[in-house]
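Accompanying notes for the structure given below.
Left out: one protein chain. Kept in place: all the others.
Our next item is subunit A:
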């Protein structure tokens, strides 16, 4: 047949019905190949509404009100297909509102060293529609402050900030990047070629990374800068090597855009304590599971301090990945 049927059968038992029970089912017919997860809550809701209507006023069993079902069903079909939402007036006192809610993937856990950055212009959002916590932290989301910093500056508890940002992640309002430092190391991903292949990404990029008030940066300069990022090269090195290309480009926004669109990725450092004598405690943080970012956030020491401590320790190796 190539079709899929979604329905929610209801059975109401009562002596007043001709067979002591009324069975009905309002279903939707769809193409077999479409993803219909979001239609299921609508079908369920409708069956619940109809059950209530039947119990209250015999909507379905009475002949005259049964006639209303036909226009209701055609409105339902047309409106859902057109706009994804519909309003069904049943009678003077009852109206059914239905809306297709898009199901999204579960968002990842937000860590305290993650940096949220808006995927669209901040001003597009009507702030009053968001909850209080989100409203309080919104001004501090600038694509450079990490969660811990936002929590401290906005004076909101850390876990609340994490949850609020996770919520924003779910709706695709923000995406997460890593903390920016001039000592960071990045490298290109195969997706960097999309800067050349895809005109829209090109436009977006050049608009995003050009310094304020300057002429638009050239594609070649920007592409060279991205390709200049490689393991072993810090952002500082990049700036000194490509100073000419950086005349019209803001390096922080360059990195930010690259991370958001996955044109580049950050190489994090992971210390691992490989040699230790039997008597000492097993390493808690230097196991290869915690990056420098995480360790610095959790312990409060700076990157340089951590580097100094670990460089001189012969028992610790550092992996970059």
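As a convention for this text, a residue touches a chain if its C-beta (ideal position, glycine included) is under 8 Å from a C-beta of that chain, and two chains touch if they have at least 3 such contacts; residues count from 1.
As a working rule, contacts and distances are computed from a predicted model.
Colleague: Hey, which one's the missing chain according to UniProt: "ALA-interacting subunit", "Isocitrate dehydrogenase [NAD] subunit, mitochondrial", "NADH-ubiquinone oxidoreductase chain 6" or "GATOR complex protein NPRL3"?
Modeller: The missing chain's protein name, per its UniProt entry, is "GATOR complex protein NPRL3".
Colleague: Of A:99, A:122 or A:265, which residue touches the hidden chain?
Modeller: Of all options in A:99, A:122 or A:265, contact with the hidden chain holds for A:265.
Colleague: Given that one chain is not shown, which residue among A:65, A:94, A:188 or A:234 touches it?
Modeller: Selected residue, touching the omitted chain: A:188.
Colleague: Among A:49, A:144, A:303 or A:320, which one touches the chain that has been omitted from the display?
Modeller: A:320
Colleague: In the full complex, which bits of subunit A touch the chain not displayed? Write them out.
Modeller: Residue positions of subunit A that touch the missing chain: 35, 37, 187-190, 192-193, 196-197, 199, 206, 215-216, 218-220, 223-224, 226-227, 230-232, 262, 265, 270, 272-275, 283, 286-289, 314, 317-321.
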